[in-house]
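Shown here: the complex without one of its protein chains, the others still in place.
Order as written gives the chain letters A, B and C; numbering starts at 1 within each chain.
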Amino acid sequence: MPGLLNNQLLEDILTQVRPLIGRGKVADYIPALAEIPGNKLGIAVCTVDGEVFSAGEAAERFSIQSISKVLSLTLAMGRYEEHEIWQRVGKEPSGQPFNSLLQLELEQGKPRNPFINAGALVVCDMLQTRLSAPKQRMLEVVRTMAEQPDLAYDARVAKSEFEHSARNAAIAWLMKSFGNFENDVITVLQNYFHYCALKMSCLELAKTFLFLANEGRALHLDEPIITAQQARQINALMVTSGMYDGAGEFAYRVGMPGKSGVGGGIIAIVPHEMSIAVWCPELDTSGNSLAGTAALEILAQRIGRSIF
Amino acid sequence: MPGLLNNQLLEDILTQVRPLIGRGKVADYIPALAEIPGNKLGIAVCTVDGEVFSAGEAAERFSIQSISKVLSLTLAMGRYEEHEIWQRVGKEPSGQPFNSLLQLELEQGKPRNPFINAGALVVCDMLQTRLSAPKQRMLEVVRTMAEQPDLAYDARVAKSEFEHSARNAAIAWLMKSFGNFENDVITVLQNYFHYCALKMSCLELAKTFLFLANEGRALHLDEPIITAQQARQINALMVTSGMYDGAGEFAYRVGMPGKSGVGGGIIAIVPHEMSIAVWCPELDTSGNSLAGTAALEILAQRIGRSIF
Amino acid sequence: MPGLLNNQLLEDILTQVRPLIGRGKVADYIPALAEIPGNKLGIAVCTVDGEVFSAGEAAERFSIQSISKVLSLTLAMGRYEEHEIWQRVGKEPSGQPFNSLLQLELEQGKPRNPFINAGALVVCDMLQTRLSAPKQRMLEVVRTMAEQPDLAYDARVAKSEFEHSARNAAIAWLMKSFGNFENDVITVLQNYFHYCALKMSCLELAKTFLFLANEGRALHLDEPIITAQQARQINALMVTSGMYDGAGEFAYRVGMPGKSGVGGGIIAIVPHEMSIAVWCPELDTSGNSLAGTAALEILAQRIGRSIF
Partner (left out) sequence: MPGLLNNQLLEDILTQVRPLIGRGKVADYIPALAEIPGNKLGIAVCTVDGEVFSAGEAAERFSIQSISKVLSLTLAMGRYEEHEIWQRVGKEPSGQPFNSLLQLELEQGKPRNPFINAGALVVCDMLQTRLSAPKQRMLEVVRTMAEQPDLAYDARVAKSEFEHSARNAAIAWLMKSFGNFENDVITVLQNYFHYCALKMSCLELAKTFLFLANEGRALHLDEPIITAQQARQINALMVTSGMYDGAGEFAYRVGMPGKSGVGGGIIAIVPHEMSIAVWCPELDTSGNSLAGTAALEILAQRIGRSIF
């Protein structure tokens, strides 16, 4: 059935969703994101058989933002025992319309899952404890996974985010007050914002995240990134918590594990078959790419793929 | 690979999880549930090829409780347009440790999803509006789906639940105050508690819910129960919201859409392959069958099935 | 200094605040209240020396609404031991912008104080337990205190409130779920709404509430209404919790214990000196009479009275 999949299909899908541009809103909480044109649109697919398809601005790099939360969790899974991770961060959806301190306070500083800001900050705190150079290490990892030695952080975005980091600082300090934060808050925030400021294209993202569709393995690397079971676990976490407060809607409409970023990118996984990356900067009210979600919904229907 | 599936495998799994009995807690908020022996254990599987496997007390009927929420949603999907349903109830996980009014108040009386009490009450309110005899109609439906004309409500359980219904009454009245409840509160509560008090066995449940694995169709009925897309949608809702505040953990460990009830039953779906029903009355802290979840986790590993 | 107090002063004050009419909003959640003209304005003062002053529509009756919560607490204080009351309702301000279930749920069904709806419902529940005819008994009490045998409930208002009682029903049921509500919900709601629907004039209110300025005694009755200490306690509760979420502002500006109702009435107490009743139907954002509060603020300045 993946025979249906080709560049023309992807082009058709982009044509179909392009009219949605104008109905969403580009993230504007930092200037560096606000100035991205809202009409960027790209998609790329990598299959476990090594095929690559793409359409639109699939080769243009953008700020991956919260998609990086999957990468930091992946790194942590390789450096911590399973129970060490999950005693500090939960596995449940947050059920909150925005990234709130309310729940974090009621639940004694243990974030609900690794894909909300609080949870990703705990994961970054864990990486800071065990890695000698967490920013550099992340770069090496993604350069290897994407086979792109020039992948880099957008220093301007990282700086801009850090300058608007009051809420994330509040989150980190609140977790520290509950004993769930080990390292210097500013250092960890700096790492966190650099990860968010990674610039990657749809093609690079699809290639990087193929391991989640391929039992933990990249096609071009001998060593598995993580185990097959860990890959399934990350996919499970993405289904229940990967799309902010729109995870239920995304599962209902698209039917794939996915993770979005406020830069307008989404990665989605068809287990055992393919990874998909899509990019369109305008966001819906849940903070997920509006046209990007629509493109994934149509793609799922056209190739008859859903985990359900 | 379903060749691996046989009665002996199911027996082995029950043997493996039986030592967990004693670590959970039988629901005791109503006397009729509290008196069920905690060591009941049964499992049944129905495949889309018509095979049936079972082990333990798979033929003994128990109170299906919240598993009925999937049935009432299924009924509503056949009687309402899609948008009519989702304007009154959401599709997102609640992220709440218990069945709370807090979120319902903050979100103006619109329940987060159809599988929390508030959401199921809205669905029952919708059924009351469009069905002439909602209690009788549900009985007819499950008798047909399970091919068991003697399926019935446990009147004693329904009565006992109604007598302890203060919190559900509060939920219904709160929704009424926001204009999201049309019918008489007591009438709808009566329907709701009768649905919860349906008595079914694992074998009957697995057979009844096979339509969710089989694109909306029961094997023995000409008419589809719902469309293939609706079946996928229900599976998606079960993954994100089917296990109370343990949906993330269940997806992480078991990797299947599932719905539990405080009677100790769980149904789980392997799309395109099989439906599974398991029963063990002792619950974990999230309110899901403790040994039942463990049995599903082992089964998933043994037959190599996961949606991720 | 009360020599300053005379009808002309009260007239002057009304003249001064009349321009505020138009800046507030008449309560409109039930039709019977919404139709009251917003430009009604009256004030009355009773001193412990037996003097009575008034201005404006001081003799016109209106719906006293939540002012009745002080009367029901007073009745309960005469029929219950102190500890019996305060184990079921607290003495602390609610700190909530509106009448919320959120706090009631977090605090296990014990309302914060007797002057929020939840607390007044618990008090009415207590009265229902110990009085044979709570509605009739309240009438007798206020008729005696005000020396007005024709005081009555506005049946139309009571009926209209009952028809819009979904939120109060939710509150009562939530308390019942926590074991803090003994009697039939509908019966108690009926009592509660009748108390709210009492019609009294400023003159009648000032006279009725003089006991709070006079160590628990009405001037014309031999028996004290309550003890001097109980009168001080009620005044203390009014200062911290008598003005919905505007108690701090009222203490800051007016400096007297007070209790307001959404009908636009406010009673205020100068301990050892006088009781004051004011009426103007338009409310501020906290639900207190806007011009009424201003009139009390000016009166406090003009006669140099404040408890601070």
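In this text, a residue touches a chain if its C-beta (ideal position, glycine included) is under 8 Å from a C-beta of that chain, and two chains touch if they have at least 3 such contacts.
All values derive from a computational prediction rather than experimental measurement.
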Chains shown that the absent chain touches, full complex: A, C
Options C:S241, C:S260 or C:S289, residue touching the unrepresented chain: C:S241
Given C:S54, C:S68 or C:S94, the one touching the chain that is not displayed: C:S94
From C:G109, C:G255 or C:G292, residue that would touch the chain that is not displayed: C:G255
Selected from A:L101, A:L131 or A:A228 as touching the chain missing from the view: A:L101
Residues from chain A at the interface with the omitted partner, ascending: 100-102, 105-106, 166-167, 169-174, 176-177
Contact set of chain C toward the excluded chain (per top definition): 90-97, 103, 107, 112-113, 231-233, 235-237, 239-241, 245-249, 251-252, 255, 257, 271, 306-308
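Everything below uses one rule, namely that only the chains that are shown with their structure count from here on.
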Most remote chain, CA-based centroid, reference being chain B: C
Same or different residue numbers at the chain B/chain C copy interface, by half rule: same
Inter-centroid spacing, chain B versus chain A (mean Cα positions, whole Å): 32
For chain A paired with chain C, centre-to-centre distance based on mean C-alpha positions, whole Å: 56
Whole-Å gap separating chain B and chain C, where each centre is the average of the chain's CA atoms: 49
Residues of chain A touching at least two other chains: none
